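All protein chains but one are shown in place.
Take a look at chain A:
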């Protein structure tokens, strides 16, 4: 197992936001985290990536307790892509992706041939090598998100966490981004809103509700009419699509 989380608890003040969550992710697997707003997806993702410290419980990534791994060493193995972060600084695409090399470089080390090759490969992977000298401020939402993923790839991680990477993108770009992520030879955990996209691109799905795991398994096992009614409070028909993944058709009434 690449990621093993045991009994994670986290909250702010009196309110528990993540309540004894345990899960495992196998090597190379793409795990989808779904749940209604406020179900604790983002918080759980940050606990798994070591960006927040749990009040109790522990996370192991590649067999190491991440609470004991120094930040820099962790960042060489684990990357995190936030939902649409931006900056006022006008960096070029190349400079942004180079930031991904931060955990691999010491304060004074020069720019090596490896760094160069990794950055170029990352840009190629997300199909942004044609925009290498373009300024960040001139990129579209979809392009920015691809650059963020390239930056995460430049960390040469084995595990990638993504918090709603397709937020605010049109459907073409949503599918494009998720296709890129699915085809990476990495273990990844993605928080997603769109249930059909989760069903299309994730190997397994964890459903969160009120900070606890309501269901966990393959999309066809998890995304049932009953679960959609209980957790998401919607009426829907679940059909089996041609590719075998479930397809959800919501009812308007």
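We take it that a residue touches a chain if its C-beta (ideal position, glycine included) is under 8 Å from a C-beta of that chain, and two chains touch if they have at least 3 such contacts; residues count from 1.
Assume contacts and distances are computed from a predicted model.
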| item | value |
| --- | --- |
| From "3-oxoacyl-[acyl-carrier-protein] synthase 2", "Gluconate 2-dehydrogenase", "Putative membrane protein" or "ABC transporter permease", the hidden chain's UniProt protein name | "ABC transporter permease" |
| Among A:11, A:36, A:135 or A:210, residue touching the chain not depicted | A:135 |
| Sole contact to the chain not displayed, among A:54, A:103, A:165 or A:246 | A:103 |
| Residue of A:33, A:66 or A:79 touching the missing chain in the full complex | A:79 |
| Residue of A:9, A:51, A:121 or A:175 touching the missing chain in the full complex | A:51 |
| Missing-partner contacts on chain A, residue numbers | 46, 49, 51, 71-76, 79-80, 82, 85-92, 94-96, 98-100, 102-103, 105, 107-108, 111, 133-135, 137-138, 155 |
